[in-house]
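A single protein chain has been omitted; all remaining protein chains appear in their positions.
Letters A, B and C mark the chains as written, and numbering starts fresh at 1 in each.
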Amino acid sequence: MELTISILLGFMIIGAIFAIHAKDLLSSVIAAGIVGYSLVICFLLLKAPDLAIVQIVVETITLIIMVAVVIDSTREELKVKIDTQQIINISLALIFMLVLVFFFARAIESLNPLGQHTLRMASAYVGDPAAKTGSANLVTGILFDFRGYDTLGEATILFTAAIGVLTILRIKGKK
Amino acid sequence: MMVYILSFILFLVGLYGIITRRNLIKIVISLSIMEFSIFILLVLIGYIDGGIAPIITDQVINPTYVDPLPQAMVLTAIVIGLATTAMLMAIAIRLYRKYGTFDIREIKNLKG
Amino acid sequence: MKYIALFIIALLFWLLLTFNLSISNIVVGIVAAVATCILFGKHFAVTSFSKLLQPQRYFWFVVYLIIFIWECLKANFEVAYRVLHPAMPIKPGIVKIKIDLKTDIAKTTLANSITMTPGTITVDIIDEYIYVHWIYISTDNPEEYSQKVSGRFEKYIKKIFE
Partner (left out) sequence: MSLIVKKVAQLITVFIFLYGIYIIVHGHLTPGGGFAGGAILAGAYILQILAFGRDPLHLKKKETGASISESISILTVLILAVVGLFIGTKVFFNNYLPSGKIGELVSAGTIPLYNILIGIEVAAALLTIFLALIIYKEEIE
């Protein structure tokens, strides 16, 4: 299992690097699609069918939106020239990455190896109390019963995003 | 351990893209790549060897389920990720119509 | 009339999908089918209800399926021969063929059948003509090539849909 997921993650990293360095914005968007669709296969292998269904639909809609935006505007990537600003940015990124790697190396010690997770937090939700909600799908049971507030907040964010997109695109620009 | 490190490398790739790129579309793509790496890390932590998907069935006797809690969290996060991506795309196209470019430095210079 | 056709198709699809004949499931299925009728009924492709009730159309559909699979197999071997042959005897081009099907759904079925057969791809439909990309144009005679490309399907599709 670990090997399969590692290979998929390797593909995802290659796709991500290509998406960042592509010369054409359309191919960059499509390369970002590689990462998203590989994620679907990872979710299926990790026994998360709910997530796989959501991710495959959401990724498709995201791609449609991104392609619509790119076709509406321009496909050409800006010319990257190495000046002082760019050098400062790259060194800044490297410093950030080093700091994060340091903290991640500390954090990874407290993680269990893959596949030996203990249900420390979820033990209240799985097993006998699961019959409390009466839902056969435990994820839906958690989402709408134990953690209803999360779902309400999430619905609010979607609502706000829809209103925000309408507002941003509707206003008249002053030229 | 290998998978955790690889998903962290994916996160670093996204971070590098955000800091060094100047194109707004590339920045949005890098942001969504960072989101993906966090999703896969959370679901990997909740995986249990020999576990089945967290759906109660009668066919398996005495089953072990994988942890449903990270899955519920990630399910919420995916939809929020879609909302933020759509919002950022709307802002990007709006800026493009006003300034005629996706370059964030040009946009900064034209202010006023 | 087309709303009733859509309602029946939707309910049948729902029962196949759930495979459960309890009362609550059927009630939910009826509600779902009514919602589908209200939202998509105006744009549904099947326009005539009476044609759905004529049994000979289903008979011809079965016959058509058998013939289509046979043609597909033949075309597969032909294309495989052309690809594997060392000289690669291909002569690609686009031909314009007149069809005398009237309804849109029949035209679409014909176009999809031609696309499914290896070696030929439908490019577009404009009024009464379809444009087909063909891997090996054997003749220049319009009668002959229209018979070769679309004639083998057209008479059955006419019996099914018109």
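Before moving on, here are some points about what is shown:
Here is the rule we go by: contacts are C-beta pairs under 8 Å (C-beta built on N, C-alpha and C of every residue); 3 or more make two chains touch, one makes a residue touch a chain.
Quick caveat: nothing in here was measured; it's all calculated off a predicted structure.
Among the chains on display, the ones the left-out chain touches in the entire complex are A, B, C. Summarising the interface, subunit A meets the missing chain with residues 49-50, 52-54, 57-58, 60-61, 64-65, 68-69, 72, 131-137, 139-141, 143-145, 148-149, 151-152, 155-156, 158-159, 161-162, 165-166, 169-170, 172-173, 175.
The missing chain lies against subunit B, touching residues 53, 55-56, 58, 75, 78-79, 82-83, 86, 89-90, 93, 97.
Summarising the interface, subunit C meets the missing chain with residues 6, 9-10, 13-14, 17-18, 20, 22, 24-25, 28, 32-33, 35-36, 39-40, 43-46, 104-105, 107-108, 111-112, 122, 124-125.
Following the convention adopted for this analysis, only the chains that are shown with their structure count from here on.
In terms of inter-chain touching, the protein chains here follow a pattern that is not a line, ring, star or complete graph.
In this assembly, the C-alpha centroid of subunit A lies 2 Å from the C-alpha centroid of subunit B.
Counting partner chains per residue, subunit C has no residue touching two or more of them.
Residue positions of subunit B with contacts to 2 or more other chains are absent. Those residues of subunit B whose C-beta lies close enough to touch subunit A in the complex are 1-17, 19-23, 25-26, 28-30, 32-33, 36, 39-40, 43-49, 51-57, 65-69, 71-76, 78-87, 89-94, 96-98, 101-103, 105. Put simply, subunit A touches subunit B in their complex at residues 1-2, 5-6, 9-10, 12-13, 16-17, 19-20, 25, 28-29, 32, 35-36, 39, 42-43, 46-51, 54-55, 58, 61-62, 65-66, 69-70, 72-74, 77-78, 80, 85-86, 89-90, 92-93, 96-97, 100-101, 104, 108, 111-117, 119, 121-122, 125-126, 130, 136-139, 142-143, 147, 150-151, 154, 157-158, 160-161, 164-165, 168-169, 173.
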